[in-house]
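Just passing along the structure, written as structure tokens.
For this view, one protein chain was removed and the others were kept in their places.
So that you can tell them apart, the chains are marked A and B in the order they are listed, and the count of residues begins at 1 in each.
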Amino acid sequence: MIPPAAYLLQYIVSGITLGSIYGMIALGFTLIHNATGIVNFAQGEFVTYGALIAITCSATFGLPMPLALLVAVIMVTVLGAILERLAIRPAHRSSVITLIIITIGASILLRGIAMWLWGPDALPMRHFSGEIPMRLGAVAVLPQHIWIMGIVVCTMICLWLLGEKTQVGKAMRACAMDREAAQLVGIPAARMVTLSFALSGTLGGLAGAIVAPLAMGQYNMGIMLGLKGFAAAILGGMGNPVGAVIGGVLLGVLESLGAGLESGFKDAIAFGVMLVVLLAKPTGIMGGKSH
Amino acid sequence: MSDTAVLQLDDVVKKFGGLTAVDRVGFSVRRGQIKALIGPNGAGKTTVFNLITGVYNIDAGEIRIAGHVTSGRPSHRIASRGIARTFQHVELFSNMTVLENVMVGAHMAATSGMLASALHLHSMKAQERLLADKAASCLDLVGLDVPYDTDALSLAFGQQRLLEVARALAADPILVLLDEPAAGLSSAESAQLAELVQRIRDLEVTVLIVDHDMDLVMRISDEVVVLDHGVKIAEGTPKEIQANSEVIAAYLGEEI
Partner (left out) sequence: MLHARSYRLILAVAVIAAVLPLLLPGGYALHLAAVIGINTIVVLGLNLLMGYAGQVSLGQAAFVGIGSYASGILAAKAGLSPWLAMATGVTLAATTGAVVGIPLLKLRGHYLAMGTLGFGMIVYIVLRQWNSLTGGTIGIMSIPPLTIGGFAIDTELRMYYFVAFSVILALALASNIIDSRVGRAMRAVHGSEVAAETCGVHTARYKLQVFVLSAALAGYAGSLHAHHATYIHPGTFGFQYSIHLVVMAVLGGMASVWGAVFGAAAVTLIGENLRSFQEFSTVAFGFVLIVIMIFLPAGLWRGIGDIIQRTARLSQQRRRGTRHV
């Protein structure tokens, strides 16, 4: 069921917005996967905490939005580092299945804490600059959509700069490519792993904070978002950062176009796409690592 | 070629991306021989083993075992032609005991499937006894004297290598590929290994061996094939090879 052409552009715009969120989450998965080879099932919880902390800062403590965002992002970054140090590092020699279970345990733990701290209900968040839609031709765009896309683009640029122009970024990339070789030239691999988890937290937390005005914040929002972010990473090519973003945007658009379908089945699109990619071309669109 | 050829390689090519690891290599191994495959590091020896056993697919050429074409077939099918191997980096089933490891080697000697196993049918139990006996005799043959229910993982390195040989022999193969069996062994263990290889040949099992221990290789082999950078540069008796200037140059890296 293809929506009428008049709405097509509208769906594509909201699809790109949602997709850029998926892309940020996918990028978080990719960072950790490149640094450690594992899939971080707790990635979705970073999104949840980013959203809920931002909501608390702005609604409960009345902080101005930029400050609320900053606090949220910083706290989730630290959360990522703590997660790595306490749960991942002690088990770094364990088997794949053990590590999977540990990150699953972490996600359960974090979800439980979130429910305890914020309760089970969905909490609203103020749009950054109002809710009056702007008309660009046939398309109505919310200011929040612009914020999301803009912030995501800026984040991508910052990440690129980090990877290309800074020592730390280059060290992380070196570690991801060949851990032993990196250690031989003096790069502290363990610290790079912690850094990748922290950075992953930054991305997830930011994604949560900027999507919260549209999606609301809830203790269990991370499950679906995390899984779909993962699907996006697979679609774009697991291990490929550019692929993560492209996969995210593509998934967002596909989901949005599928809005013609019953909303319940819409969730299946992400998983269907992921399965198709895994079975047809596991290295994804851009060709990631296929272990 | 010769109809007593247990193994035949013809113009075998294998590329990895831009690198040609095996470049039109051809040789044959006659029944009852001990043949060695040597060459400097990176010459492509283990790649040839992997091509023979189907771990990699060839890009061109043909491989035959006892006359049957095996190139392009899956590994387990190739194994059923009567070829077994050991690995450069020991590939034991670390989650099983010594006896169980060797019994897997004899996997093809039995046929009981899921249903027979689930119900522990009488026929299956009889087969199990046969497999266990076969495994025990192979362990005796290689001289591995440890309790059968020892965890494979807890064996000393030299013992692990012996276990791999026992497992290979349990398949009753016509050809055994030994990939650097002497690597990491003491000279006493190497001498025992040399004896073992000759015992294997006495059982009418043909042997193709790769190793860097030149003493061992030259002492026990009937013929030697030399590879360098994926190309066969010489083939002959140990004496001929030792006198071959190209071979010497390949190892020393310079012309004489």
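Just so we're on the same page, a contact is a pair of C-beta atoms (placed from the backbone, for glycine too) under 8 Å apart; a residue touches a chain by one contact, two chains touch by 3 or more.
Not measured: the values here are computed from a predicted model.
> Could you list, sorted by label, every displayed chain in contact with the chain left out?
Among the chains that are shown, those touched by the missing chain are A, B.
> Among B:29, B:65, B:92 or B:234, which residue is in contact with the omitted chain in the full complex?
B:92
> Looking at the whole complex, which of A:134, A:161 or A:275 touches the chain that is not displayed?
Looking across A:134, A:161 or A:275, the contact with the absent chain belongs to A:275.
> Consider the whole complex, including the chain that is not shown, and state which of B:4, B:57, B:117 or B:154 touches that chain.
Answering carefully, the residue with contact to the hidden chain is B:117.
> Just name the one of A:60, A:98, A:129 or A:166 that touches the chain not displayed here.
Once the missing chain is taken into account, the touching residue is A:98.
> So which of A:12, A:87 or A:259 would be touching the chain we can't see?
Only one listed residue reaches the unshown chain, and that is A:87.
> What residues on subunit B make contact with the chain left out of this view?
Where subunit B meets the chain not shown: residues 53-55, 74-76, 79-80, 84-85, 87, 91-96, 100, 103-105, 107-108, 110, 112-114, 116-120, 124, 127-128, 131, 167, 171.
> Tell me which stretches of subunit A touch the chain missing from the display.
33, 38-39, 87, 90-91, 94-98, 100-102, 104-113, 115-116, 223, 227, 230-231, 234, 238, 262, 264-265, 267-268, 271-272, 274-275, 278-279, 282, 290-291
Basically, only the chains that are shown with their structure count from here on.
> Go ahead and note the Å separation of the Cα centroids belonging to subunit A and subunit B.
Roughly 49 Å, centre to centre.
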